[in-house]
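Read the structure below first, then the notes.
One protein chain is absent from this view; the other protein chains keep their places.
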Amino acid sequence: MAQIKTGIVGGTGYTGVELLRLLANHSDVALQVITSRSEAGLAVSDLFPNLRNYMDIQFTEPDVNALKNCDLVFFATPNGVAMKMVPELIEAGVKVIDLAADFRIKDIAVWERWYGMTHACPEYVEQAVYGLPEINRNAIKQARLIANPGCYPTAVQLGFLPLIENNLINTDFLVADCKSGVSGAGRGASVGALLCEASESFKAYAVPGHRHLPEIKQGLELAHKNAVDLTFVPHLTPMIRGIEATLYAKVSTDAATLSDIQVMYEQTYQHEPFVDILPAGSHPETRTVKGSNLCRIAIHQPQDNDTIVVLSVIDNLVKGAAGQAVQNMNIAFDLDEKAGLNIVPLMP
Amino acid sequence: MAQIKTGIVGGTGYTGVELLRLLANHSDVALQVITSRSEAGLAVSDLFPNLRNYMDIQFTEPDVNALKNCDLVFFATPNGVAMKMVPELIEAGVKVIDLAADFRIKDIAVWERWYGMTHACPEYVEQAVYGLPEINRNAIKQARLIANPGCYPTAVQLGFLPLIENNLINTDFLVADCKSGVSGAGRGASVGALLCEASESFKAYAVPGHRHLPEIKQGLELAHKNAVDLTFVPHLTPMIRGIEATLYAKVSTDAATLSDIQVMYEQTYQHEPFVDILPAGSHPETRTVKGSNLCRIAIHQPQDNDTIVVLSVIDNLVKGAAGQAVQNMNIAFDLDEKAGLNIVPLMP
Amino acid sequence: MAQIKTGIVGGTGYTGVELLRLLANHSDVALQVITSRSEAGLAVSDLFPNLRNYMDIQFTEPDVNALKNCDLVFFATPNGVAMKMVPELIEAGVKVIDLAADFRIKDIAVWERWYGMTHACPEYVEQAVYGLPEINRNAIKQARLIANPGCYPTAVQLGFLPLIENNLINTDFLVADCKSGVSGAGRGASVGALLCEASESFKAYAVPGHRHLPEIKQGLELAHKNAVDLTFVPHLTPMIRGIEATLYAKVSTDAATLSDIQVMYEQTYQHEPFVDILPAGSHPETRTVKGSNLCRIAIHQPQDNDTIVVLSVIDNLVKGAAGQAVQNMNIAFDLDEKAGLNIVPLMP
Partner (left out) sequence: MAQIKTGIVGGTGYTGVELLRLLANHSDVALQVITSRSEAGLAVSDLFPNLRNYMDIQFTEPDVNALKNCDLVFFATPNGVAMKMVPELIEAGVKVIDLAADFRIKDIAVWERWYGMTHACPEYVEQAVYGLPEINRNAIKQARLIANPGCYPTAVQLGFLPLIENNLINTDFLVADCKSGVSGAGRGASVGALLCEASESFKAYAVPGHRHLPEIKQGLELAHKNAVDLTFVPHLTPMIRGIEATLYAKVSTDAATLSDIQVMYEQTYQHEPFVDILPAGSHPETRTVKGSNLCRIAIHQPQDNDTIVVLSVIDNLVKGAAGQAVQNMNIAFDLDEKAGLNIVPLMP
């Protein structure tokens, strides 16, 4: 089979270099163009020396015609960039996977309020498929435009959805206490992400409201077919990669024991290549998924009370970004869903 | 005034070296004896080279008679050690501050279940004063035996108590999602606390039940004069020092606005030398209290919903252990409460 | 072609888990047995949860007969273990790659002095091939017993050898100032390797003498056909993986300019799949080889003086241990030398 002709817009940040790492060893993909206004002319391996000898391509000036020759274009750009170029590419028959947030929220007013800009192509939001394969695999197969989920939303939704879909919890008071490594803040130079500011410290941030809140709520409410009351607090933890979500909810029925719930999670995800339900009593560590596309989940019911605690870990740059984008590509192009993603996590 | 003749039992762990650091510059204290069976004969500055030229004393074999000559003895020992020696010291007129858990829990049966041993002197538990100065200052002044609080219980209680004391929240579903640096695991050699295991990773632990849970519940229920339903999940975060507690509760009354609650916290702690209520909207970082006895707290009410989020940070080795012990000593011996504790946090 | 039937003795440490990671995706290898007295009965994925779903094998009691059915046995054991089992395996026709130090030093008396034990099979030391492929590829092809090099010796020899082989430096005063991540200290529980002891600090260690000194000297002197005067100082740096070696020597001839030397290094290693000579003026970072079998090298001549500075970086667990072992296996079994090692370094 011919390789998929692929382009990347952006790609100078951490999701970009991670996407390049994954594509470098993906035998079904031919990367034809990678565009960056700021780095045009630079070899990607000069910007990202881990790619030396693995990736022989240079950043070029954005050029929509070059992109139109691709079968697939990834956007690894800041929010608000993809929406300006997507219509032209889609019309030209190119499939698009946007790793940013432009097409994740169906309610345009909500999106505009949280992202602080006017949406450039609301009509494409409607047709975009939210790229969480565990929920939307069939739609992804047919999609022309895939909105790759955010990192927190991936970890939280995979953790909460089985409880919600099975109506096992009270949705009046859901808590998602989430912790992210610093790579989630991106590769831009900022004082707050300096080693001297972010190491040897821990903090909550964006407690009044984080952009991933409406995305998570949309997913949970779609499953619940009703409103949910979710409190989401993200935290910055002093490491490079990884997200841990600790999820709290009250069970709404006495009928479900912890072992029932354990079985239910195992069954829900039994055919999923990238969701791993750990044995009862486990405490997943983010490092056990480092560099891989896995989400590892454990379920607890402390002191046999009526509170369920779900622990969910991913690598924010892989299952939370570039890896999930490759998984979506594999599905959309009818490849083996694990192609290019069969990576053993790096430990220690 | 004569210096307080002081002894330390144990002191080879992280709370021990931190206590030595604080006492080294405390002009009212004369450290006369420090005992350690394993390190007898060793200079403390050989074990802890940061103390070189600041602390000229050797570990000696445990000797209760040497300790009886002290005005005050600190126990910086594993759980279960202090209870065997405390009665003899108290009877000899020595004041005792136990940095371990032997005297923290009033209900002996609860203590014995969580700590897995029989208590050696239950009658002393009754007279012991729980050494959280913000709650028990007057009792501490008179105490012969002070149970120094645990690290998590300090951060969580200081954060939750104003809400509970003022009956502002629904105590049916309290969540304390807490994160600790690795020094909380102690200085003992264990695989899990190796740099290669604990750095670049994040995990929850002890979700089924942690020994600090009954201690926290005891404090909250004493204030509430009733049972509370608390879910407490500790996490290990890849840094040396610091605890962050993110606390969640539903407000029980519409009467209290966030700004009312902010004012209430400020008033509650206005005379406290070591509790700092941050301006509304703040996100305290653990590093801003590193090496100091401070607890910094911020209050949020995300999206003006009915959920209150309290953020509370301490240095687990200082306000969560050795610093609080020194604060208790200062109170019990009628010294300036800040003596030896006027330390500007080290940043960066 | 049939897969290589492979066994591992030991494998509960960091070189072990890294070897397992690499073999998990090596299509020419069938891991048949992994032995560990301490962990017999445990699934490797329970000890190393990164291997969950990738490696379905349990540790078993050491059993030389099971090992004799293998084509190849790796020893990922402490020093002194392999030498007791190797003769029997070799006689049974099994190839052996020892990742420890038992067969690295040709001079038995030197080995016994540095390693503090009597060698169990000196006659096998003689026939063992020192497994540095860049030097000994042809011998490795024929070898029955391969002594996999130490981590520091790999980085230092690859950096120094071109200068020595070409007689360009004065060997009276060579300095190798080396820095290692903490994984070099192994997975054993020790206070010095705790996160709280080894992070946020930097130190030299073993300055009076480190076991890798005689190994490095042996390699350099073999190339020089004469004695060399080397000072080797290892340091512990607060990270998990990586070794950086900064090498200093005086040029012995005015005839060689820096650009000559640059060209000479490039030519020396031009056909080497895992040695990458960086452009003049580069400063290799250890992270650019993380998880990969690469050694990246840069050459400097500061201020055009007569001192040459060579910078050499490897991942101590890969090119410095398990990756080089796989490379040696590939050579010894006539496989593609890069099989299983085509891993893009993980960055960030």
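Chains: A, B and C, in written order; residue numbering restarts at 1 for each.
Here, contacts are C-beta pairs under 8 Å (C-beta built on N, C-alpha and C of every residue); 3 or more make two chains touch, one makes a residue touch a chain.
Note that the coordinates shown come from a computational prediction; the quantities given were computed from them, not determined experimentally.
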item: Identified contact with the non-displayed chain, of C:A40, C:I108 or C:V309; value: C:V309
item: Absent-chain contact - pick from A:N79, A:S199 or A:S252; value: A:S199
item: Omitted-chain contact residue, chosen from C:A30, C:V175 or C:A189; value: C:V175
item: Contacting the left-out chain in the complete assembly, out of B:K95, B:H119, B:K290 or B:K319; value: B:K290
item: Hidden partner interface residues of chain A, rising order; value: 14, 182-183, 187-191, 193-200, 238-240
item: Contacts of chain C with the absent chain, listed as residue ranges; value: 173, 175, 177, 179, 181, 196-197, 199-205, 207-209, 229, 231-233, 235, 237-242, 244, 246, 248, 250, 281, 283-287, 290, 300, 302-303, 305, 307, 309, 311, 313, 348
item: Residues of chain B in contact with the chain not shown; value: 14, 17, 21, 24-25, 48-54, 183, 187, 200, 240-241, 276, 284-285, 287-292, 296, 342, 344-348
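By our rule, only the chains that are shown with their structure count from here on.
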item: Geometric centre: closest chain by C-alpha means; value: A
item: Most distant chain from chain B by Cα centroid; value: C
item: Whole-Å gap separating chain B and chain C, where each centre is the average of the chain's CA atoms; value: 46
item: Intercentroid distance (Cα basis), chain B paired with chain A, Å; value: 39
item: Distance between the centres, which are taken as Cα means, of chain C and chain A, whole angstrom; value: 37
item: Residues of chain B whose C-beta touches two or more other chains; value: 196-197, 199-200, 238-240
